[in-house]
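Just one protein chain is left out here, and the rest sit where they should.
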Amino acid sequence: MDESVKRAVARGLAWCGPFFVVTIIYTWGILGHNVPPPNMMALTPQELVDSYYAKYPEVATGMIGAATFGLFYTIWSCQLASMMRDENGQLGALSLMEVAGGILTGWLFAFCSAMWAACSLLVHQVNPEIIKMVHTFTWCIFDCTYMITTMQMFGLGLWTILNKRQTIFPAWAGWVTIAIGVGFVPLVIMPFVTDGPFAVNGLWNFWIIFSTWLFAFFGVYNFYVLKHVYRSPEEQKRVAGQFAAA
Amino acid sequence: MDQRDALKAGLERQPGTNGIWTFVFIDMIVFSLMFLVFLSEKIRLPKIYAAGQAHLDFRIGLTNTLLLITSSLFMADAVASTRRRSVVAVRRNLLACLACGGAFCVNKLFEYHAKLSAGLSPAHNSFYSFYFFITGAHFLHVIGAMIFFIHCMRQNELQMVQPGYRRKLENVGLFWHFVDLLWIFIFPLLYLTRGA
Partner (left out) sequence: MIMRLLDHNIRIWGVLVILTLASVSFAELTNWHVAAVVAIFAVAVVKAQLVAVNFMETGHALPHWNWLYRVWIAAIGCLLCGGTILSMYR
């Protein structure tokens, strides 16, 4: 692949980040009526169906859309990982943690959205108990496997902080990323509470976690990734802290 | 050039590296969010919070406060000792910090055990979710700092007189004083305003 093609590919992949943000907010958030999601632990099966799936038939469309656009997170994570190289240009363990987390997070968006789409499509054909079971099962998978994204953020954050030669990402962004990754831990409480900040739609477990993840982590790193892919190749090597070619 | 020289001089004079000051500040923001959400819940459910706080023993909180304040003294002395290259004093003060931290941990674990044995788990109600969340996050910071104490104590005498060691200990010190700072606010928030 010649240099100009490589640069074009990198830029295209980098733009998958903002594309993911816009599409997921629209499909998963707005069409999917997940801002905030229904508090299924506090609802009976019939209440869940009446207040959410039966009330908003567009949830099916939104979730199928989210199942597609969710994987753009993975594409962006791959581009990010390709930038996280050591001084000798190799991908280290932290880069692999980042990409592994990015792959699994994207998969979660796709898989869970598809499950919720199925609930929406079958709401008039299947018992409310089954709908609630699948809905809750999916939210437990979506929320309680937070370590997937925490792992990604730790890999990225630690690489940002510990790689003193690189100036692609500022150190404060690395610290913020690690802090946000740790902030996911209260998601373990989600299945056990029916109200309050740690419920599925709670102030901490929904509003704070999702907004910090999307804007303070993803938004910030998107900015620096885009800035980087528009640099010249020489400048890219310099800010990445890689040795200049002989 | 003058601005860069001034920044360089400022960084030289600053205890610890810029990274630790950044990290601690971000940690401050995270705990601010925790406090904010705690208070929003307390305002929403005042009776549940009053009942929960009434179950807390302020003497445990007071003991922990005094332990952390005392350990902060030892840490400040450890940093002062490293600046005058007194290796024996550094080790002694770090050991004292470790002892205070260990006593705090034991106290905390007893308190958690008492609560859990009484069926008061993080899922019991909103207050206990926060009680375990806030004190648990703080507890993890204490454990993390103790690991750093052990790491600093394990350096040999030659390493301990290097300028890099002084910086490292200042970093650890700043983090430990932040742990103390957090508890200075957590103690009254959870243990002292019980009647409120």
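Things worth noting here:
Letters A and B mark the chains as written, and numbering starts fresh at 1 in each.
Simple rule for what comes next: a contact is a pair of C-beta atoms (placed from the backbone, for glycine too) under 8 Å apart; a residue touches a chain by one contact, two chains touch by 3 or more.
Since the model is a prediction, treat every value here as computed from it, not as a measurement.
Shown chains touched by the undisplayed chain in the intact complex: B. Checked against the hidden chain, the listed residues B:A76, B:L95 or B:M153 yield one contact partner: B:A76.
In the full complex, the hidden chain is touched by chain B at residues 7, 10-11, 13-15, 18, 21, 25, 28, 32, 35-36, 39-40, 42-44, 46, 49, 58, 62, 65-66, 69-70, 72-73, 75-77, 80, 84, 173-174, 177-178, 180-181, 184-185, 187-189, 191-196.
The rule we apply is simple: only the chains that are shown with their structure count from here on.
Distance between chain A and chain B, defined via averaged C-alpha coordinates, is recorded as 31 Å. Across the complex, chain A is touched by residues 18-19, 22-23, 26-27, 29-30, 33-34, 37, 40-41, 45, 122-123, 126, 129-130, 133 of chain B.
Residue ranges of chain A in contact with chain B, taken from their complex: 161, 171-172, 175-176, 179, 182-183, 186, 189, 192-193, 195-198, 203-204, 208.
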